[in-house]
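Heads up, one of the protein chains got dropped from this complex, but the rest are sitting where they should.
Here is subunit A:
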Amino acid sequence: MAASTLVIKDLHVEIEGKEILKGVNLTINTGEFHAVMGPNGTGKSTLASAIMGHPKYEITKGSVLLNGEDVLEMEVDERAQAGLFLAMQYPSEISGVTNSDFLRSSINALRGEGNEIPLMQFIKEMDAAMDYLEMDKNMAQRYLNEGFSGGEKKRNEILQLMLLKPAIGILDEIDSGLDIDALKVVSKGINKMRNDGFGCLIITHYQRLLEYITPDKVHVMMQGRVVKSGGPELAERLEAEGYEWIKEELGIEDETVGQEA
């Protein structure tokens, strides 16, 4: 499998004229799982959305390169074609489009014209992934995310991740709103993706998810920046002691965006 690298350099992002990210630096290689942690309101979703090209976020400075190519110059679909995937914190609901039609369109869009997936192969792959994620089969025929519970939406994001097989997956709060059983299933899906051709950025504000997925690197975000990075032991310390010690260490009073250090 091809190796890929996503390099985020000095990324500044505004939303509606307000600066949210103030210089984020991160490098993710395939084969690595990175966790980005931090309390609410520190810019984690902004980072994820800006990388994928969310229409509301404006990049004012910095760069995002995937294998040296300028991601910020690409349309959203081109970013996906280049190998990026974002599991969204709040996936959209799309009425009238079945989950399976959507999945097939996505797979075919990535495979390209003339190389469409044979229907039987698609059904086989989808069924296998749904079984793996313990999803009810009739979810394939339901309209995309419409009326899905919070947990069903999250599983559905991981279903897409498994079928679309990106080079770099960014998972924004994939654990929020999940009960313990669902959390285990979702983690199982993510762990199955682990290989040399896949890198992952796991965003969470609970340490709980990291009991099931062991990250190679852990980063803490506050005030729109990565303020601390380390190995899995950093997550463990956060679990035991919370975020206060980091704030004290760095002299931060309010960790949310918009507060000066």
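Here is the rule we go by: a residue touches a chain if its C-beta (ideal position, glycine included) is under 8 Å from a C-beta of that chain, and two chains touch if they have at least 3 such contacts; residues count from 1.
What we mean here is this: contacts and distances are computed from a predicted model.
Q: Among "Fe-S cluster assembly protein SufD", "Sarcosine oxidase subunit gamma", "Phenylalanine--tRNA ligase alpha subunit" or "Transport permease protein", find the name that the UniProt record gives to the complex chain excluded from display.
A: Choosing among "Fe-S cluster assembly protein SufD", "Sarcosine oxidase subunit gamma", "Phenylalanine--tRNA ligase alpha subunit" or "Transport permease protein", the correct UniProt name is "Fe-S cluster assembly protein SufD".
Q: Could you tell which one of A:96, A:147 or A:251 touches the chain left off the display?
A: Result: among the candidates, A:96 touches the missing chain.
Q: Per the definition of touch given earlier, which of A:7, A:65, A:109 or A:250 contacts the omitted chain?
A: The one listed residue touching the chain not shown is A:109.
Q: Take the complete complex as the reference. Which residues in subunit A touch the chain that isn't displayed?
A: Here the touching residues of subunit A are 52-55, 75-77, 79-81, 85-86, 88, 91-92, 94-97, 101-102, 105-106, 109-110, 143, 160, 164.
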